[in-house]
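A single protein chain has been omitted from the complex, and every remaining protein chain is retained in its original position.
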Amino acid sequence: MKKILLASTALIVSAGFASAEVVIGGDGYMGVAYGDNGNPIFATTDTSADQVPAGSGNNFSNYSFVYDLDVDFKASGTSDSGLTFGAAGDFDDLGASQGARGWDNSIFISGDFGTLTMGDIDGAAENVIGDLAGVGLSGLGDFNENIFLIGAGAQPAGPVARYDYAISGLTLSLGLSDDSGYNIGASYATDLFSVGLAYEDVADGATVTLFDIDALGSTGSTAITATAPNGASQIIGAASVTFANVTLKGVYGQIDVDGTTVDTFDQYGVSAAAAFGAASVSAFYRAVTTDFKVAGTPDNDFEAYGLGVAYDLGGGLALEAGVAQADSDRAANALTVADFGVSIDF
Amino acid sequence: MKKILLASTALIVSAGFASAEVVIGGDGYMGVAYGDNGNPIFATTDTSADQVPAGSGNNFSNYSFVYDLDVDFKASGTSDSGLTFGAAGDFDDLGASQGARGWDNSIFISGDFGTLTMGDIDGAAENVIGDLAGVGLSGLGDFNENIFLIGAGAQPAGPVARYDYAISGLTLSLGLSDDSGYNIGASYATDLFSVGLAYEDVADGATVTLFDIDALGSTGSTAITATAPNGASQIIGAASVTFANVTLKGVYGQIDVDGTTVDTFDQYGVSAAAAFGAASVSAFYRAVTTDFKVAGTPDNDFEAYGLGVAYDLGGGLALEAGVAQADSDRAANALTVADFGVSIDF
Partner (left out) sequence: MKKILLASTALIVSAGFASAEVVIGGDGYMGVAYGDNGNPIFATTDTSADQVPAGSGNNFSNYSFVYDLDVDFKASGTSDSGLTFGAAGDFDDLGASQGARGWDNSIFISGDFGTLTMGDIDGAAENVIGDLAGVGLSGLGDFNENIFLIGAGAQPAGPVARYDYAISGLTLSLGLSDDSGYNIGASYATDLFSVGLAYEDVADGATVTLFDIDALGSTGSTAITATAPNGASQIIGAASVTFANVTLKGVYGQIDVDGTTVDTFDQYGVSAAAAFGAASVSAFYRAVTTDFKVAGTPDNDFEAYGLGVAYDLGGGLALEAGVAQADSDRAANALTVADFGVSIDF
């Protein structure tokens, strides 16, 4: 079998054409995860495993393999007048080991006017605020990720369009969903610090995704959503400071969901990430407080902690490990997950 | 992250191997569409949008984003005796912004005997007749596309096999579906004009696709199909003439569907496409007349018009816009759709 054999970072320039460039790469990981919430948490077909609740016939294990592989694709070109444009896509794992996911992709055009992007992309709020530092090989439930109301991950109904304008460390961003609302954001960053602020406005009747836990071992994706009959909005801000290879970040956001029994969701958290040569460490604390309108209904507090370490073996190979714990006032037990394994990047 | 960085049109020739060549490219677009059929037409989850019918709870908007991205793949090689062979595929958008589509692909082998192709391909009739000139960024419902009874788009049941033989401007084509029938066609083309004629014969009980509207903004794919209990057939012809950068084309086809209340479908249309430097213009008129067997049942006429403009910005980037109108005797209102945006090609 004859094959195409390429080496990464090789640049092949053609003569005589305004040439489009294509970049192919990817990343993935393989490892093991441990999970416990007082009882084991990973579903299994092994009937000798513990049943939760006892006698239910549903078997669970404390251990699971974690695995993911994505192949990425980027194309870019230049028009006669100097506009740059291109596309990016992510051929996600459709194999049995992860379930059907499809692939996300987007198109952009960029010039002096700024950059316009459309597709399965982050909204303006996620673009300027981002997430707290993540932990672990698989993300361990991605509890470090902030809630954004408008974006491809939050609103899979149609394409998201976003306009960005960046000048001298200042970024302005405007996001618009096909039918679920809009968001705006601004950030300012130097080598030492960054600050960002964003506002999101959800259209009446659109569904708001409050959690999208997609990496908890073999248990698959679990999203918690709410339909906001009379709209929802969020104001969210973040700040970070970097010194001596350490980055500290804090985020606070308040979501107002009209027309439900919920008054507000408050989300807040801090993270730290540090690099020491080939080693790196990260940690986060994040909380979401649900405040109900009904008198006498107590707040529901959700809290998560995480700690992760990584060691870069060079060439795109790394060892990664992490542990995270999540708890809710209404859950019987806190959830503890940990994982360990190797990640690759090519 | 290290990446493979390639430039399009770069040819890498290996020594010592009968080498297979692989070509990777793609195309896509992003923009906005406007739609109106007396009422707004794009479904939305925004409950503040108009309800159609009023009070139904189904909300519609007059505006929608339109977006698409395809990545194409072609491989070709040569046998020791000089036969050429290869494969082509289209990794279509599986992301949330367009819904799951899968990818179409095919294999071919070619020599002095002609070319044999199998897979998700056009039948012989579509191969020699083609469509009228299209309009708009997204195709605006693809009302310019003729109805063909046998082909991958019309018959997704199994692979289509097609044999083509071309000599001195003459093309002979024979298409055969796994289980839904066959078609034959011939065309003759010079620089000045072309003519084509084709016949299609559908097997008893196979389903005939009469419309496949797959590009109307966020409304997704809508196919109108009919099952022909005692077979169906079509005879279809086309002619075109090109002068001074203008191409005029006309098509007429008659479909006979046995064993239904329909006697015949007549489809006919004309289109014009012209290029002026970087600018280009296209327009079409197309009609389908359904003639019923039952005495006293009036014909049902469907008519569509379209007008499109494009401006090539170079390097694979273009501005495109279009408007189309479709009307049926049995519809309360004509449907008007328009779109505008940028297309990319790499």
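All chains are identified by letter, namely A and B, in their written order; residue positions are counted from 1 within each chain.
Criterion: a residue touches a chain if its C-beta (ideal position, glycine included) is under 8 Å from a C-beta of that chain, and two chains touch if they have at least 3 such contacts.
This structure is a prediction, so every number in the text was calculated from the model and none was measured.
For the chain left out of this panel, the touching residue among A:S61, A:T227, A:T264 or A:T289 is A:S61. Considering B:V52, B:A75, B:A239 or B:L319, the position touching the chain not shown turns out to be B:A75 (whole complex).
Residues 2, 4, 6-14, 17-25, 27, 73-81, 83, 85-87, 89, 91, 102-107, 109, 116, 118-120, 152, 156-161, 178-181, 203-207, 229, 316, 345-346 are the ones on chain B that touch the missing chain.
Against the chain not shown here, chain A presents residues 1-10, 12, 17-20, 22, 24, 26, 28-30, 42, 44-49, 59, 61, 64-65, 67, 69, 71, 77, 91, 93-98, 100, 218, 313-317, 342, 344, 346.
Keep this in mind: only the chains that are shown with their structure count from here on.
Our note on geometry: chain A versus chain B, Cα centroid distance of 37 Å, whole angstroms.
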